[in-house]
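Note that this is a trimmed complex: some chains were dropped, and none of the rest were shifted.
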Amino acid sequence: MLLAKVIGNVWSTKKKDEISALRLLVIQPLGNNLQPEGNIQVAADEVGAGFGELVIVTQGSPAMRAFNKENLIPIDAVVVGIVDNIEMDNDVAGKKK
Amino acid sequence: MLLAKVIGNVWSTKKKDEISALRLLVIQPLGNNLQPEGNIQVAADEVGAGFGELVIVTQGSPAMRAFNKENLIPIDAVVVGIVDNIEMDNDVAGKKK
Amino acid sequence: MLLAKVIGNVWSTKKKDEISALRLLVIQPLGNNLQPEGNIQVAADEVGAGFGELVIVTQGSPAMRAFNKENLIPIDAVVVGIVDNIEMDNDVAGKKK
């Protein structure tokens, strides 16, 4: 899953019916040292992530499984958790500073 | 999902039967600051997106779920919504200007 | 889906039975301005794409859906159409020339 930060919202009125009730967020994936890295994406949210919060985002086919519906919906990114804390040691990874 | 801009159309007569009725668009994914970023792609469209419009594009296996057919079709990108408005604050993401 | 050009063929005798009857092409994905961009790939073909032709390639799980078989086969890229014509305006995308 991606680590990402919530940086915005997207509104769309003309869209597929299956996703009409979803809250859509703009997220910025984070790379090493938790700095922005890679392009923004649109992710659906049901856990209530707020502006500026750090979140865990599941992508691809598994993202559809976050919604308890009989008919799978056309969503390829979804917020599955809001991060409380991260413990990370880049030295272990052997990275040069 | 990707944020992208509709920049063209593709026509194909010799193709798999399952996709014969689909409208195929050329889309340009957008990166941070909503500038073009990454390669163009071909996406199927059922919401009626027009030339130059900003759209939300679902990729991979979930893209097949946008079509209500019993037999899944070989499509890996589909326009799921036309963007009305985006509210975004890159400062929140900690990006350098 | 990818826009790509057919640039070669691959032959394999020792392979999984499920894909033994498939024609395998080497394709070169195209980026903006339809120039080669990104690495070559191997894609299965059932529409009869020829050397040098421009094609539309579906990737991932949806690629398996291009084959009407009860048992899904281990293929992650397939040619779904041969391009007749593309109408594209890069100016709309806001690209610098």
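So that you can tell them apart, the chains are marked A, B and C in the order they are listed, and the count of residues begins at 1 in each.
Throughout what follows, contacts are C-beta pairs under 8 Å (C-beta built on N, C-alpha and C of every residue); 3 or more make two chains touch, one makes a residue touch a chain.
As the structure is a prediction and not an experimental result, all values here were calculated from the model.
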Assembly copy number, counted for this structure file with 3 shown: 5
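One rule holds for everything that comes next: only the chains that are shown with their structure count from here on.
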Touch-based graph of the chains, sorted into line, ring, star, complete or other: line
Cα superposition angle of chain A on its copy chain C, in degrees to the nearest 5: 145
Whole-Å gap separating chain B and chain C, where each centre is the average of the chain's CA atoms: 18
Centre-to-centre distance between chain C and chain A (centres being mean Cα positions), rounded to whole Å: 29
For chain B, residues that touch 2 or more chains besides their own: 60-61, 63-64
Contact footprint of chain C on chain B as seen in their complex: 5-16, 18-19, 24, 26, 28, 35-36, 39-43, 51-52, 60-61, 63-64, 71-77
Residue ranges of chain C touching chain B (in the complex, touch as defined): 1-3, 29-32, 37-38, 46-48, 56, 58-66, 78, 80-90, 92-95
